[in-house]
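The block that comes next holds chain A.
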Amino acid sequence: MTIPFLILAAPTIAGIAAAMYLRNLVHCILALTLGFAGLAALYLQLDAQFVGFTQILVYVGAVAILAVFAIMMTRSAGPMAQPVFSSSWIKGGCVAGAVFAVLAWAIYRSATSLKMLPPQPEVAVRQIGDALMHRFVLPLEIMGLLLTAALIGAVLIAMQEKPEMQ
Partner candidate 1 sequence: MTPETIDRIFIIWKHWLLSYAPAGVQPLFSALLSVVPVLAVFPLLFAITTVLERKGLGRIQNRYGPNRVGPYGFFQPIADGVKSLTKEDVVPRTADQAVHFLAPLLLVAAAFLAYAVLPVGRNMVVANLNAGVLFFFAVGSLVELAVFMAGWSSRNKYSLLGAMRAIAQMISYEVPLVLASVVVIMAAGSLSTVTIVNMQASYTGIWPHWFVFTPWGFVGFVLFMIAATAEANRSPFDLPEGESEIVAGYYIEYSGFKFALFFLGEYLGMFATSGMAITLFLGGWAAPFSFLTWVPSYFWFFAKLLVLIAGFIWVRGTLPRLRMDQLMNFAWKFMLPMTLLNIFVAGTWHFMAAGSVRWLVCAVLIFAPSVLLALGLEKGKKKIAARTYRFAE
Partner candidate 2 sequence: MLGEGIVKGLAETARNFLGSYVSKDRLTTVQYPEERLPQIEAARNFPFLVYDGEDWQQGMRCVSCLICEKECPPKCISIEKSKDKKLDASGKPQFYPTVFNIDVSVCMSCQICVEVCPFDAIKMDVDFELSTKDRFGDLLWNKERLSKSNEYYREIHPTEAAAVDAQLAEERAKLEAKSKLAAEAKAAAAATVPAQPAVGATAEK
């Protein structure tokens, strides 16, 4: 728990918490974006430049914008009428606590967290590329196929129907 970590973690947590508690949906998205950016900064602090910048590019640059567009196109971006806390907040809190406990237990028990790892040499982008193209080529291709299918599906949905006449 170093001071830089705390400085980066505070806005991340604050952003994500604000995303849950703010009443204006667009404010929520913007707060969530702050959380994404904080996460990216945490990656950078761990010397994972590629992951950090990709986090900014994908989440801040694309996902946040997509979410904003989705909100603006589906409903008015005004503040919600109903209260933030739903009636079933106790159940939700229990589920969240359980998930957190499982994750914490798993991380705590896992081998990597117990022993101090020797400082790794900085992972170059080339190594990431090599790993993706050799060892993980099958998952990569499957993901590519899935995304292509999703893209084609989106185009099919969005495509204008040809008029029946003529």
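As a working rule, contacts are C-beta pairs under 8 Å (C-beta built on N, C-alpha and C of every residue); 3 or more make two chains touch, one makes a residue touch a chain; residues count from 1.
For anyone wondering why these and not others, all candidates are chains of the complex that A comes from, given by their letters.
Note that the coordinates shown come from a computational prediction; the quantities given were computed from them, not determined experimentally.
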| item | value |
| --- | --- |
| In-complex contact partner of chain A, selected from candidates 1 or 2 | 1 |
| Partner candidate 1, residues of chain A touching it in the complex | 24, 26-27, 30, 33, 49-50, 53-54, 56-57, 60-62, 64-65, 68-69, 72, 77, 122, 124-126 |
